[in-house]
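Note that one protein chain of the assembly has been removed; the remaining protein chains are unaltered in position.
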Amino acid sequence: MTDASKTSHGSLFKKELRAVGADHEQVSTFAAFRATLRRDLLIALKRRNDLLNPLMFFLIVVSLFPLGVSSDPQELTRIAAGAVWVSALLASMLSLDNLFRADYEDGSLEQLLLSSQPLYFMVLAKNISHWLISGLPVVLLAPLLAYMLYLPADAYWALVLTLLLGTPVLSLFGAIGVALTVGLGSRGLILAVIVLPLTVPVLIIGAKAVTDASLGLPLGMHFSLLGALLALSLSLAPLASAAALKISVN
Amino acid sequence: MRQLLLLLMSVSTHTSSDLSTPTQPAPLLRAQKLFCERDDRVLFTDLSFTLQAGDLMQVQGSNGSGKTTLLRILCGLNSSYEGELFWEGVPIDEDRESFLSSLLYLGHRVGVNKILTARENLRWSCALHGPVSDSDIDDALYNVGLAGYADISCRNMSAGQQQRVSLARLLLSPARLWVLDEPFTTLDVRGVKVLENLLAAHVARGGAVLVTTHHTLEVPCALRRLNLDR
Partner (left out) sequence: MWQWFFRLGSPKWFYEMSGKWLPWLFVLMTALLSVGIVWALLYVPQDYQQGDTIRIMYVHVPVASISLACFPLMAVAGVITLVWKMKLADMVAKCAAPIGAWFTAVALATGAIWGQPIWGTWWAWDARLTSMLIQFFLLIGVIALRSAIESTDAAAKACALLSIVGAINVPIIKYSVEWWNTLHQPASNFSMAEDSPFGPEIWVPLVIMIFAVYCFFVISLILSTRNEILERERRSQWVVDLIADESTK
């Protein structure tokens, strides 16, 4: 390198490099958490079409039940709780693909794994934003679909509440499966094969709570079980996802 | 058995390094007896080197010689290796957090989301390490030749421009160790010059750089080479 380029060095950089290893402000975990959450929400908002897909899928699957079973209101009332819950489960499974895939492909995932912040919170932030954009709309649309399946009016609040407690658990469990399979070239249905059996308890408790609500039975037990599942998966699932991501980028 | 041997080895190396440290400051990064194989093929074995503050080291080797694998092992993205890694004399696994806060890694995949703008990308990746202001980002983008591109979606940029977005992180990060995997591939002549100057400036202020490239580096500072071909 010549002297000329050396001297141009000063003018090349408008500002000097940041001081190395100087005691710069330590970025707080919360700030990193918020930045990750905001980034993922921003990406989702910029891809509005993708936002609609899980919702449309949910709508279509639910409307398959009357076509496949019967249009008889009484019969539909009996299966309404299960049908809505199964459809919500499948919709959340479908939307999982977005969770880490793009980040894996463009290298952002490596940056996330190399951040000095606890991975638990970073993965949790991604989980929360994913639920906000794919789980929450499903919860909000559910009463409409329940109406189309003649769910008794008494059970509406139970449906919304159980979905509100249950769909985050589905996202959290699903994230483990996505993290394990994100590096695979052809994933096909393996994600569903891995994740669906894990979600059985949520489905059982959620659908049963709605059925019991329509029969006027007490629901304290159902909600405490779902709450316990949510607490358990909130505390453990992001750790498992983080470990799985590390394995997948290896 | 190998596990046991490794365990014993790690204990013995540990004590010897403790004895030697008082005489001179520990190197920033020390790799000891690294061994890695992939698909039944040994990539490198018994690989030891140190990286001092102010070192610019170019990792060389033919395609498939394990350059990327070595860099990923050093960063902790790849854990299928045997051997020891020390950061400032401390085994990396013991204090990963302080190592990670001093590390900046740019991989093959540049870590730039195509849907977001350059500014949004940088804001996020910097938020993981240290807070930056918007004017810092503007300056950094100016310095890598992307003035005026801050609010353009990265989808509309060329590969070289996306690479430059990721290079802007070098200007925004306080990390001491830069680990760069083929950072020159998509850059034009001016971009190459900018990056070479960045490397030199970083080394001059006491940072350390590990870089893989097939490009012949022209830098006004000492260049160490690590060859993986045997």
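Per-chain residue numbering starts at 1, and chain names A and B are given in the order in which the chains are listed.
As a working rule, a contact is a pair of C-beta atoms (placed from the backbone, for glycine too) under 8 Å apart; a residue touches a chain by one contact, two chains touch by 3 or more.
Source: prediction; values computed, not measured.
**Student:** So one chain is hidden, and I want to know which residue out of A:V69, A:L119, A:V160 or A:A243 touches that hidden chain in the complete assembly.
**Tutor:** Touching the chain that is not displayed is residue A:A243.
**Student:** For the full complex, which residue in A:I176, A:V210 or A:L230 touches the chain that was left out?
**Tutor:** Considering all chains, including the one not shown, the answer is A:I176.
**Student:** Among B:D40, B:D151 or B:D229, choose the residue that contacts the chain missing from this document, as touch is defined above.
**Tutor:** B:D40
**Student:** Applying the definition given at the start, please give the residues of chain A touching the unseen chain.
**Tutor:** Missing-chain contacts on chain A: residues 176, 180-181, 183-184, 187, 190, 193-198, 200-201, 204-205, 208, 225, 229, 236, 240, 243-244, 247-248, 250.
The rule we apply is simple: only the chains that are shown with their structure count from here on.
**Student:** So the centre of each chain is just the mean of its C-alpha atoms; given that, what is the distance between chain A and chain B in Å?
**Tutor:** That pair's centroid distance is 32 Å.
**Student:** For a test of understanding, state which residues of chain B touch chain A in their complex under the given definition.
**Tutor:** Within the complex, chain B contacts chain A at residues 75-80, 97-98, 100-103, 105, 107-116, 120, 123-125, 127-131, 136, 139-140, 142-143, 170-176, 193-194, 196-198, 200-202, 205-207, 218-220.
**Student:** Residue numbers of chain A touching chain B in their complex, please.
**Tutor:** The contact residues of chain A facing chain B are 1, 5-6, 9, 12-22, 24-27, 31-32, 34-36, 38-39, 42-43, 46-47, 102-103, 105-108, 110-117, 122, 246, 249-250.
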